[in-house]
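A single protein chain has been removed from this complex, and every other one stays in its place.
Then we have chain A:
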Amino acid sequence: MNGTRMFQSAPAVLVASVALCLPVLAPDFMLFEFSIAVSYGIAILGLNLLLGFSGQICLAQGALFGIGAYTTAIFNVNFGMDPIVTLPFAAIVTSLIGVLIGLPALRLQGLQLAIVTFGVASAFPQLLLKMDSITGGVTGLAIDQPMAPRWFPGSQELWLYGLSLICAAASVFMLSRLLRGDTGRLLRALRDNPLVAESLGVNLTKGRLAAFAASSALAGLGGGLFCILNGFISPQSFLPMKSIDILIGGIVGGITSMAGAFIGAVFIVFVPGWTTAINPALGGLIYGLCLIAMMMVARQGIAGLPIGRGLQALKHLFNKKGLSRVSGAVPGQLGGE
């Protein structure tokens, strides 16, 4: 499916509207949880690009998220840098490390790549403990959380939520630049048929590494934001399971949908808590059944559900009446890829 069209799609409008209305609808403590979800959503956006568009799996997204978080923390703790200013650095540092992780991807694809990257995710917490002189080891690192300025009328939670939305918007903005035009086409081309892509002159190495770089940058930005939101990080936040959670968020939301990335993030942040609330002893079981049911009902993820299609149909109706720009392309999802 088309990268730009995805950006204009109905689920995107819906998610953006809900995100903007939340401060009115949700209490402050919920706003905090939604901010956390946004930080995961940014990492999932990266996985969308990598897995959904370039067809490469990475089960180290949680570790890369952690690298972003630690970059922000270390820059703040050691150099006294404003946490918000550290965010671009978190993205850049993580991006470089992501490219290193991506190097095996040039030879390995599919399940082998999954195992290699999961190896990175498994080693990461131990590595943090070993490098305790800069990571603070098991006690972790506490940062100076950016406080809401005097002029800001809302709560601290609202301030941080605003910051999260700005990071998310910037991520979506940059990602949509990559996914439209030639770069978006070449990624989908190497995903769907690398042999044909190569004979069309696509540089597979460069394309695959670029996808890893961009995906990791987003994981790093999300991680940096996560650090700011929590004010404190430790290896406990970046266990191997985090990478699986991020993958689940990506698939459940819809792996080629930007709106889906944030829907999936909300899912992984809230649903485990809800299922535990239903029955504290059977929370894991209910969550597991939830996941199974999700995949039976919504194979393309939540963003691909008929609700989304219904809204799309509505939008087409509006388009016909000339109320908004006509995007031209009608074909929509054509099974398969």
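Just so it is clear, a contact is a pair of C-beta atoms (placed from the backbone, for glycine too) under 8 Å apart; a residue touches a chain by one contact, two chains touch by 3 or more; residues count from 1.
Throughout what follows, contacts and distances are computed from a predicted model.
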Options "Leucine/isoleucine/valine transporter ATP-binding subunit", "Cytochrome P450", "Nitric oxide reductase NorB subunit apoprotein" or "Sulfurtransferase TusE": UniProt name of the undisplayed chain: "Leucine/isoleucine/valine transporter ATP-binding subunit"
Which residue of A:Lys130, A:Arg177 or A:Arg299 touches the chain not shown here: A:Arg177
Contacts of chain A with the absent chain, listed as residue ranges: 1-2, 174, 177-178, 180-183, 185-186, 188-189, 192-193, 195-204, 206-207, 210, 214, 328-331, 334, 336-337
